[in-house]
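Structure first, then comments.
Complex shown without one protein chain; remaining protein chains in place.
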Amino acid sequence: MAAPVHQMLTASRLVDGDVVYWRAGGWVEAFADGEVFADEAEAEAALEAAMKFVAENVVVNPYLFEVRVDGGVWPVKEREIVRAAGPTVRRDLGKQAEGIAPKEPAHPAEAVLGAEVKKADHVSI
Amino acid sequence: MYRYDEFDAAFVADRVAQFRFQVERRLKGELTEDQFKPFRLMNGLYLQLHAYMLRIAVPYGTLAARQLRKLAHIARKYDKGYGHFTTRTNLQFNWIKLKDVPDILAELASVEMHCLQTSGNCVRNVTSDQFAGATDEEIEDPRPLAEIIRQWSSLHPEFTFLARKFKIAVGATPHDRAALQWHDMAVEIVKNAEGRVGYKVIAGGGMGRTPYIAQVMSEWVERGDILAYLEAVLRVYNQDSRRDNIHKQRIKILINAIGPEQMRARVAREFEEIKRMGTLQLPAEELERIRAYFAPPAFETLPDAMPTGDQDFEDWKKTNIHRHRAPGYAIATISLKAIGAVPGDISHVQLDALADLMDEYGMAEIRVSHEQNLVLPHVKKRDLPAIHARLKALGLATANAGLVTDIIACPGLDYCDLANARSITIAQKIARRFADLDRQHHIGELKIKISGCINACGHHHAGHIGILGVDKKGVEFYQLQLGGSGAEDASIGEIMGPGFGEHEIVDAVERVIEAYLKLRAPGERFLDTYRRIGPEPFKNVAYLEQLHAAH
Partner (left out) sequence: MPLIKAGAYARDEYAAAADDAAALPDGPVIVSLARFQKERAALIARNAALGVRLKAEQSPALLGEELSRLSLVVLEFPKFRDGRAFSWARMLRTRYSFKGEIRAAGDFLYDQLAYMTRVGFDAFEVSETITPDLFRRALAEMRTVYQPSADGRKTIRELRAMR
């Protein structure tokens, strides 16, 4: 049986471009405060509800993205890690400097997953 | 440099008011995001990963001290204290709020700056040679023509909704420092057999998904006809380009589809008509009037001896000093590629300090190169040691211009919404791996260019070693290309094979460079060796680890 895909909903605030996350019918700035959907239907319903905020010119471009949930919530894609925390090359800037970046889980599945990916994706001649 | 009179000032002021009204309407919802987007792009405003990014125009890469100070002020007041110089010599701020932009534009207008057309499907910033006006290689300073093109293309009513972006460069030297052949259109200032000066026009170059080198549109356009000719090219492009597939809408695609001969014929037809109408002829007096703004400083008669200094200064001289046309003077390159730093970034402290330096030494201009470095064009040789010392204290004296650690990198996945992978981190790792200056000199000229996605803002197609970040199942991978060039010997880098992981790419680059060192003939740069022996030897060593693993 396939493991449930967990998702979160994000957007950019129109007025300042800040990254925000959906939570209970509204938006929060910290990744850790965002709502996690284990259910596809729930996620889609939230995305639809988010469109109201687009129509009211509060946010732009809401979309769902995948997260891993074990020992803590962590984005699957590097892009979302960067959006949630800030530039990896300037750790003194962005949400990571404001203390609201996501905390990488202590024993992330991705450490195992990542190694598997690396082995499997080694260049074939 | 060009100075605004009341007409130019009114133009930018009106533009600011226009954008203020557009922002107002957007925030009120009278414009949807889809409607607003082209107009905010045409004022240089992108929505990126963390915030809005504002791209400020630096026409033909020329800035005055007071403009540096204003940029420092904007960095402090509206951003997080730093900016980033791009491969089109513009300056980007990464943490901008939409609501602040009209005020920022007003501040910029007060020092004759703007964000006009630094993005969008229109004519973009006109770029040129960072040594313009200082080098003895040029037929004449290309910047007056660049300024004339800038004015002609600003809010051009017919060409503001092109199929795609349109980038123009102007050059005047045999050695091309402005990557002319990679542009949508470029003008090379040339001399004919009689010694008269005219213009060669090329078009159809471009990076991105499908790289192309530009083709000749006209070997010779008379001075007075140049705007009519450029308008003819733009008109054919606007009329005939595809509009059905965003990936096939640059002029390079059109010229490749119909062939250069057919393109030349269409352009010639439009050109004849525009020329006949006469309204776009460029009078000699106007060219002279603009040229007067670019008159070089009065050069003093100075001894031509190059001063000596400590090891750091001697190292810096080897790579960062270039010959000036006036005896006693030099051109100095300020590297923004300190080992381990973010390529092309500059802090507000550095901006202000450079402005002070310029004022103290009576230097009216500083230049930006498309390789993301700065240039002081007219430095008295005798002042070099003192200036070097000041730059060193600011972290701006890295002695690596043109060497392996002088890397071009786009902002990549650390900042950019379009990116697939991080580019800055790879640049930093490569720079640290090759930090040893003796090793860098042993390697010699080697231009590494890194892009975080296929849009190629890092110009990876033109890198002697080009690296393209790709996304492979959510993991950052890096494709290696060799043998590209952005100079007068323009060529497109050749892909070596499958991509490398984040932890493999730097080793692969090192193996490639070590192979070059083993195989090179005397006097050969990396690019020369690659062109002589081809990709096979490099492919073999690049994938060496995988070869071992497979066995």
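Letters A and B mark the chains as written, and numbering starts fresh at 1 in each.
FYI, contacts are C-beta pairs under 8 Å (C-beta built on N, C-alpha and C of every residue); 3 or more make two chains touch, one makes a residue touch a chain.
Just so it is clear, the structure is predicted and the values come from calculations on it, not from any experiment.
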Among the chains you can see, which ones touch the chain that has been omitted? B
Per the touch definition above, residue among B:280, B:495 or B:544 touching the missing chain: B:280
May I ask you to list the residues on chain B that touch the chain which is not drawn? 5, 7-8, 10-11, 14-15, 17-18, 21-22, 30-31, 35, 38-39, 121, 151-163, 235, 238-239, 243, 273, 277, 279-280, 286
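Just so we're on the same page, only the chains that are shown with their structure count from here on.
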If you average the Cα atoms of chain A and of chain B to get two centres, how far apart are those centres in Å? 34
Going by the contact rule set out above, which residues of chain A touch chain B in the complex? 12, 14-19, 54-57, 60-61, 76-79, 82-83, 86-90, 93-94, 114, 117-118, 121-125
Hey, which residues of chain B end up touching chain A in the complex? 26-29, 33, 47-52, 80, 95-99, 342, 413-415, 419, 421-422, 424-425, 428, 472-477, 497-501, 503-504, 543, 546-547, 549-550
